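Below: one structure, written as structure tokens.
Removed: one protein chain of the complex. Kept in place: all other protein chains.
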Amino acid sequence: MPQLRVRGISAEQMAAVSTDLVQEMGQICECGEDNFTIDVFHVTSVFGGRTVETYPFIEVAWFERGKEIRDRLAACITKHVQSQEIAEVEVAFTVYREEEYYVNGLPCG
Amino acid sequence: MPQLRVRGISAEQMAAVSTDLVQEMGQICECGEDNFTIDVFHVTSVFGGRTVETYPFIEVAWFERGKEIRDRLAACITKHVQSQEIAEVEVAFTVYREEEYYVNGLPCG
Partner (left out) sequence: MPQLRVRGISAEQMAAVSTDLVQEMGQICECGEDNFTIDVFHVTSVFGGRTVETYPFIEVAWFERGKEIRDRLAACITKHVQSQEIAEVEVAFTVYREEEYYVNGLPCG
């Protein structure tokens, strides 16, 4: 954690920005870079009766760190995605409570 | 938003209903049809030691609009899915808070 769950952006595009993105996210969150994961989901999107390109979207799953960190993280992610000639991207945060998150069977809170 | 995150229903089936479904959802939510996305996730389901068909499930990610709209939206989605000869489907709602949702780096709330 934080986990980035990506749709509508290719694994190649995310890989291209991943080193700088993770370094910068680690500075913003003041945590080690190996806490981050970036998972690109395979999806097929439909609209208007046919298959369409998937809208670029990243859900960040994390423990709550407050508005300032969240704003900076969203801006950081957006900047790196848009560097890949992706004009629009939406980023949303979903919060896990520490007592609901288990590492190797043990709760974090 | 709202986003439909689909499992256990094929992209072809969702595409077949997508035009009418999105039109009707736009009327229920009183928002433009281009706010909706329909993403079909590629998954493999297992049970009883083997691969099985994925249970039809749609998660709707949205900003809270209250019980009346939610009931109508769930009924609408269910009706269209069941028109594809899918007998059972479950629909669940997950809520994003506007201040946790960013469009091109800027928070919605």
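Chains here go by letter, A and B, matching the order in which they are written, and residues are numbered from 1 within each.
Operating definition for what follows: a contact is a pair of C-beta atoms (placed from the backbone, for glycine too) under 8 Å apart; a residue touches a chain by one contact, two chains touch by 3 or more.
In this text, all values refer to a predicted model and were calculated from it rather than measured experimentally.
Chemist: Spell out the interface residues on subunit B facing the chain that's missing from view.
Modeler: Missing-chain contacts on subunit B: residues 7, 41-51, 54-55, 57, 67, 70-71, 74-75, 78-79, 82, 88-95.
Chemist: In the full complex, which residues of subunit A touch the absent chain?
Modeler: Listed in rising order, the touching residues are 3, 11, 14-16, 18-19, 22, 36-42, 61, 94, 96, 99-105, 107.
Following the convention adopted for this analysis, only the chains that are shown with their structure count from here on.
Chemist: Using only Cα atoms, superpose subunit A on subunit B and state the rotation angle in degrees, rounded to the nearest 5.
Modeler: 120
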